[in-house]
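Of the protein chains in this complex, all but one are displayed in their positions.
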Amino acid sequence: MRDLRLAVRAGGGFGLGLAFFLIVVTLVPFAVGPRTELLAAIAPGILWLGALLACLLSLDRILALDWEDGSLDLLATAPLPMEGTVSVKALAHWLTTGLPLVLASPVLGLLLSLPAAGYGPLVLSLLVGTPALSVIGTFGAALTVGLRRGGLLLSLLVLPLYVPTLIFGAEVARRGAGALDYATPLLMLAGITCGTIAVLPFASAAVLRVNLR
Amino acid sequence: MNFNALWAYANPRKFIETADKVLPALSVLAALCMGVGLVWGFFFTPDDYRQGATVKIIYLHVPSALMAINIWLMMLVTSLVWIVRRHHVSALAARAAAPIGMVMTLIALITGAIWGQPMWGTWWAWDPRLTSFLILFLFYLGYIALWEAIENDDTAADLTSILCLVGSVFALLSRYAVNFWNQGLHQGASILRGAALVGDTEERMSNVYAVPLFVSIAGFVLLSLALIILRTQTEIRARRMRALMARERMN
Partner (left out) sequence: MTLEVSDLAVARGGVCVLEGLSFALSPGRALVLRGPNGIGKTTLLRAIAGLQAPLSGVVRAAPESLVYAGHADGIKATLSVSENLSFWAHVFGNKDISQALDAFALTPLADRPAGMLSAGQKRRLGLARLLVTGRRVWLLDEPTVSLDRDAVAMFADVVAAHLGAGGAALMATHIELGLADASELDLVPFRARPVELDDFDGAFL
């Protein structure tokens, strides 16, 4: 709860990730040319990549602020399990970053002339996939909390972990845009999301305890 | 066999003493195997009727690819040992092995590109195997970067161990994801496919190529082992030096 209120209060939390997503998507046509059919072909991939990068952008704020003002020390000695704390952090990150991206994606799909069949699968895949991005990102943030220049290292650590999610997520969106059957990759994506939500908080909590020593 | 006796080697002093004894023999053996395997493979095997002389890069490509994966597995095991039993040598061995594994991955990628150019007409294709190795390379990079970034040795050991565990799971996931994403050009595993040595199928790799390949694989294994032991020794000494310096500063 507090994290949510904080993110809203601090401003930027909502806006920044979303604005970044918009800018990335806007820049793509400048880079590849304005041909509609080309844009339509790469739209699902671009939207997924943009969402992923927008998530990445705000990761280091998940834990760094709490680390700096000492809240993490106090939370660690509080009667909350660390696993719960990091799960809530990941949830707050998703609600402030992932969910707005999901909601904004159809509009940005319009900009990239995504075929009509593609909107449903795109939103669905982002809805199912972005929680995994937040949870994995929280793990990365826990690894690099308290490091100088942690942000760069964070990207290096987290991006390889994003590969499976990106592959299946973009596959759903792509097959959806091509009006193909996308049930299998969607199930795989859901599996990855459920798996990471179930297991990774333990790893993040363990890592955070080590870092607080 | 009494496995508990193995833990004695987790003592840094014992490890260094043993390593000093083993290293010369191991290095000579590695050089011998690699020399024999590579020379035999390069100069004393016939050209393949389809692939010509390019096939001979297999004597570098396959062993390095094998080692790239096996060194990661070794790091996984030593990380687990560190988490469970907290033997410093184990964590340092994982740290020592990572750059070797990364170089092996790089060799596999480069030789693969050199082989792929004449065979497939392209240096690089987004083929599942190639892609998986590229991802493995990224994992090695991240792992090494994390070791370098953290100053406290124990913290670094803990964090990298957990990263190695989580990374292994994700590397495996990526492997399947990549397979799903693109069925590739790459031929199936050359050696492990159903009794390649004794089988009599059209596809099997003939003995002429296989024997030097195994010698050169043995050479790569021994080389990696020797390098890992050497680097672990260095890491132990560096670690000890840092500890001593910290103590000096305190007093």
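Labels for the chains are A and B, by order of writing; each one numbers its residues from 1.
In the analysis below, a residue touches a chain if its C-beta (ideal position, glycine included) is under 8 Å from a C-beta of that chain, and two chains touch if they have at least 3 such contacts.
Not measured: the values here are computed from a predicted model.
Peer 1: Which of these, A:L75, A:L186 or A:L200, touches the one chain of the complex that we don't see?
Peer 2: Of the candidates A:L75, A:L186 or A:L200, A:L75 is in touch with the missing chain.
Peer 1: Can you list where subunit B touches the absent chain?
Peer 2: 11-13, 88, 152-154, 239-240, 243-244, 246-247, 250-251
Peer 1: Go through subunit A and note every residue touching the omitted chain.
Peer 2: 1-2, 5-6, 9-10, 66, 68-71, 73-80, 212-213
Convention: only the chains that are shown with their structure count from here on.
Peer 1: Take the average of all CA coordinates in subunit A, do the same for subunit B, and state the distance between these two points in whole angstrom.
Peer 2: The mean C-alpha positions of subunit A and subunit B differ by 32 Å.
Peer 1: Along subunit A, where are the residues that touch subunit B in the complex?
Peer 2: Per the stated touch rule, the residues are 139, 143-144, 147, 149-150, 153, 156-157, 159-161, 163-164, 167-168, 171, 185, 188, 192, 200, 203, 206-207, 210-211, 213.
Peer 1: Write out the stretch or stretches of subunit B touching subunit A in their complex.
Peer 2: These residues of subunit B touch subunit A: 135, 138-139, 141-142, 145-146, 149-150, 155, 158-159, 162-163, 165-167, 170, 173-174, 176-178, 180-181.
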